[in-house]
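Complex shown without one protein chain; remaining protein chains in place.
Chain nomenclature is as follows: A and B, assigned in order of appearance, with residue numbering initiated at 1 for each chain independently.
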Amino acid sequence: MMRVPTSERVLAYVILIVMAILVIAPVLAGSITAFKPQIIWVSSPPTWIFEPTLENFEFVFFTRKGWVYLRNSLIISVGSVAIALLLGVPAAYAFARFRFRSSKALMQWLISLRMIPPIVVGLPFYAMFLYLERGLGIGLRDTFPGLIITYQTFLLPLVIWMMRGYFAELPAAMEESAMVEGYTRLGALWRVVLPVVWPGIVATAILNFIFAWNEFFLALILAGNRTSTLPMTAGTYIVRTRVEWGNLFAVNLIIMVPVILLTIALRRQLVKGLTFGILE
Amino acid sequence: MSKSYRSDNSNRSFSTRLYQLTQRQRHWFFIAPALIILLLVVIYPIIFSTGVSLFRVTFASQSRPFVGLQNFERMLGNDDFIQSALNTLYYVVFSVSGSFLLGFAVALLIRRVTAGKELLRLILIIPITMAPIVVGLMWNWMLDPLFGLVNWFLGLLGIPGQTMLAQASTARLTVVLVDIWQWYPLVFLIIEAGMATLPRAPFESARLEGVSSWMIFRRLTLPMLRPVILVALLLRTVDAFRTFDIVRVMTDGGPHLTTETLSLYLYRTAFTFSKLSRAAAGSILMLLFIGLISALMFRYLYRDVEVG
Partner (left out) sequence: MKVVLQDLVKRFANSDRAAVNKINLVIEEGELAVLLGPSGCGKTTTLRMIAGLEQPDSGRITIAERDITDLAPKDRRVAMVFQNFSMYPTMNVYDNIAFPLHAVKMKRGEIDRTVREVAALVNIDHLLGRSVRQVSGGEAQRVALARAMVRRPEVFLMDEPLSNLDAKLRVQLRTEIKRLHQDTGTTFIFVTHDQEEAMTLGDKIIVMNNGDIQQVGSPHEVFFAPKNAFVANFVGTPSMNMLPGAVSGDNGGGYRLQLPGFELSLPARFHDGLARMAGKGVIWGIRPEAIRLVAEAGENTVSGEVELVEALGSRDLIFVRAAEQLFGVIVDAQESVAVGAPCHLHFAGGQMHLFDAESERSLLNDCG
């Protein structure tokens, strides 16, 4: 390992700790507002000592139907990740294993999908859903299936890229061996490959869940009263005249905490997902 | 040669040839479902949008006259569109460079740290895990002119209260800073991962030869990290280009459109002013633009990385 002079190390520590404070301070300071009683939400200078209360959470959760939004967010995130895995894992396997003429071009096309701004798909989706509803009576706007389908635009390519990487790490001989030993390719996949690649599937699922969970733009356009997600409701606590800060941060915490916990569980695999597997 | 083996194919049974065909085309069984969905949710909408942009479509009226490229002309001749495009460019330039420098610096610094490295890293990447909308709302609270922590802190230092988000002169920069705060961990993680994969031998030999740290950095680290740096820049660029969530909750484009981004402007055009066709034209222009930028960056990237 590289030997670092003490002075350099001290400097590194100082800068990084300052950075860490700049990162964590707003998050913590904001988050404790969620536990403040309403009277001191906007006290200035800020009140640091107070009796913590859960009344904001109660209000957000029950009076404002936060549990419904939480449920919606869960249905949409879990549903869209499940569909993306179902469609994406087999495709990723094929890209990792089979040599065929268009495989490289198709993989590059999949990367290029990462570049498309959501507005470019969100806009026509809104119009398409509208026409479907008026013309054929198929209602997809403000429905879970509608959102789950739409979310495939960014989840599916990511699943394929990440999983392709995990499959490529395994020797092809693993399932070929099983095939010679009496199993079909699908049987070999199920009994031999899947148990090995399982951690990769979990990591892929978690990262995609985070993306779906945090998604705001497409939900804003395509969700409605029936399917509102947590990020969408966060904005509703800004009323024209005043902001219900305590309630807002209660919602923020409900959005944030699961993701931070998942990130801690995932930290080793994070880069693979965030870079879309371009780095390999 | 090819003739001779084609001819002995002809006397094979139908089932044999079917088996061969399924063996040779088996990848499609795996790929087709995903591919069909992607064509349906990405390619078809873009085609649809292109179609819409050539007509005058509104949500209210049933008639949809063909207007050719008129919507594109209108968009390009529209001051607000141009203004939001320029703002977007401003975001791209400053948010990308800011988050890049900060992320790179953190990646370099954290290598010099031993105890508490994992904890530091975990804290430092928190922003990227937060929903952009949550980040925006949180900073709204931090920057509130009356009770926000930032002004309170400035007050302690004797600096009078600022209304950063309400002033045209500071709003754009403030939003960019928040964007940097959220996204520098992406660069940090990518660069750190890239540095972990660098071979050690060249660095050890350079150090044995007495090359200075700065020269090692410039002549070895930077060139070897080039593909990684390009990936980081590429991803940051496409993300900055689509900025919506943070701006939407912090300034909603104001004051006086100084923070309006393309995504925000097109959203408004379509859903507030119901000019769907014009927004579609604008989004196609936006797609072409980002396509051009990333194609250029990609070509640069492909020169030395094997992608896929």
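Simple rule for what comes next: a contact is a pair of C-beta atoms (placed from the backbone, for glycine too) under 8 Å apart; a residue touches a chain by one contact, two chains touch by 3 or more.
The model shown is predicted, which means the values in this text are computed figures rather than measured ones.
**Q** So one chain is hidden, and I want to know which residue out of A:179, A:201 or A:243 touches that hidden chain in the complete assembly.
**A** A:179
**Q** Could you please point out the chain A residues that touch the chain left off the display?
**A** 99-101, 171, 173-174, 176-184, 187, 191-192, 195-196
**Q** For chain B, which residues lie in contact with the unshown chain of the complex?
**A** Interface with the chain not displayed, on the chain B side: 1, 5-6, 8-9, 16, 19-20, 23-24.
Simple rule for what comes next: only the chains that are shown with their structure count from here on.
**Q** Just curious, how far off is chain B from chain A if you go by their C-alpha centres, in Å?
**A** Averaging C-alpha atoms per chain gives centres 15 Å apart.
**Q** Quick one: which bits of chain A touch chain B in the complex? Just the residue numbers, please.
**A** Per the stated touch rule, the residues are 2, 4, 8-9, 12-13, 15-17, 19-20, 22-27, 29-30, 33, 42-46, 87-88, 90-91, 93-95, 98, 100, 103-104, 106-108, 110-121, 123-128, 130, 149-150, 152-153, 156-157, 160, 185, 210, 213-214, 216-217, 221, 231, 234-235, 238, 243, 245, 248-249, 252, 255-256, 259-260, 263-264, 267, 270-271, 274-276, 278-279.
**Q** Flag every residue of chain B that touches chain A in the complex, lowest number first.
**A** Per the stated touch rule, the residues are 26-27, 29-31, 33-35, 37-38, 40-42, 45-46, 48-49, 52, 57, 59, 105-106, 109-114, 120-134, 137-142, 144, 146-147, 149, 152, 181, 186, 189-190, 192-194, 203, 227-228, 231, 234-235, 238, 241-242, 244-245, 248-249, 262-263, 266-267, 270-271, 276, 279-280, 283-284, 286-287, 290-291, 294, 301, 305, 307-308.
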